[in-house]
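With one protein chain removed, the remaining protein chains of the complex are shown where they sit.
Up next, chain A:
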Amino acid sequence: MNLEFTAEELAFRDEVRSFIEENYPKHLGDAGMREDMSPEDMVAWHKILGEKGWSVPSWPEQYGGTGWTPTQRYIWLEENARVNAFMPLPFGVSMVGPVIYTFGSEEQKERHLPGIRSGDVWWCQGYSEPGAGSDLASLKTTAVRDGDHYVINGQKTWTTLAQYADWGFFLCRTDPDAAKPQEGISFILIDMKTPGVEVRPIKLIDGGYEVNETWLTDVRVPVENLVGEENKGWTYAKFLLAHERSGIAGVARSKRAVEKLREIAGKELLDGEPLIEDLDFARKVSQLEIDLAALEITELRTLAGEQAGKGPGPESSILKIKGTEIQQRLTELTLEAVGNYGAPMYGQIEDAGSNQYPIGPDYAQHSAATYFNMRKTSIYGGSNEIQRNIITKMILGL
């Protein structure tokens, strides 16, 4: 057992580091989770990585994966986090992509995987419904077979960035009479330009519009857009959720955010001294670092297990719970650090870039909005209560 990188791994690190330094779009700057990013900016790095062949590192090599070891993938994420890179969105790369190459037809692979790799095709996820959140299996959207089409009707919600999406993957009920609700669900790909698909934005508490309601009214979808077998969609959805969870820890990004928090707390003053030298505040930052160190090694253990052939198991729920708690705590401490300047609603302030008097330091901007926004992380991707239920059932056997 050891934690050292080998000479080869160090060489790999240098290679990706210089690639990122040379190619990461400078104008994205320290974008990270900036609220005002354009859709073009959100896929800019994805497209560059697509050309390089690095956009889907974890996929099998035959579908365009890089064949990197888990350690290399870890290094890759770390190096990207160093510049706070805006990574490829997960909907294609880590969600529908793996479902398609694992369960999809040859035609589906040929048709969809290239666009996911290149970043040219934007995907969204149609899972949750107003009445089916934590209890996802109770979903009501129906897909009724009509000749060589499905006719789809229903309402999805929390469809992230669907306003920009070209395609969506949807869970629909194909057998309303199945013995268990999980057994009558199918996994269907829908071209978002199909007549009857309507996307309505939802405004969130931070003032942003990142999720939508998606209404499906008599949407006709060719049967070849069914992934895998009819009524087996729940299996694919569970497969996908486990994948989503393993990526959700966000360790590399949180490490960068801790550095940033230390920088901010080094500039803020308390009694004329840097805030970071205040024991009360420093203790909270250290606690966060300690929790993050534990999470990082836990994630590496999980990755190593995956390398040894174990799929992501119920342990990945630990990564989701701890990862999101840490992300939330980071934004909370950042808000705390900036003191009075947490209050201004920067998103609503006009001429922020003009020569008017500035409102607080740059690093205070959006600190409250980010804190509000990150409350979503313990709710989405299977709420943290649901993750605890999974561990209760699958690991504790209760």
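In this section, a residue touches a chain if its C-beta (ideal position, glycine included) is under 8 Å from a C-beta of that chain, and two chains touch if they have at least 3 such contacts; residues count from 1.
Definition applied: contacts and distances are computed from a predicted model.
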Which one, "Dihydroxyacetone kinase subunit DhaK", "Cytochrome c", "Pimeloyl-CoA dehydrogenase small subunit" or "Phosphoribosylformylglycinamidine synthase subunit PurL", is the UniProt name for the chain you do not see? "Pimeloyl-CoA dehydrogenase small subunit"
Any idea which of A:117, A:253, A:320 or A:376 touches the chain not displayed? A:376
Determine which one of A:18, A:134, A:217 or A:287 touches the chain that has been left out. A:134
Which of A:11, A:269, A:304 or A:394 touches the chain that is not shown? A:269
Chain A positions in touch with the non-displayed chain are 128, 131-135, 138, 157-158, 202-205, 207, 211, 268-272, 275, 278, 280-281, 335-336, 339-345, 348-349, 356-357, 359-360, 368-369, 371-372, 375-376, 378-380, 383-385, 388
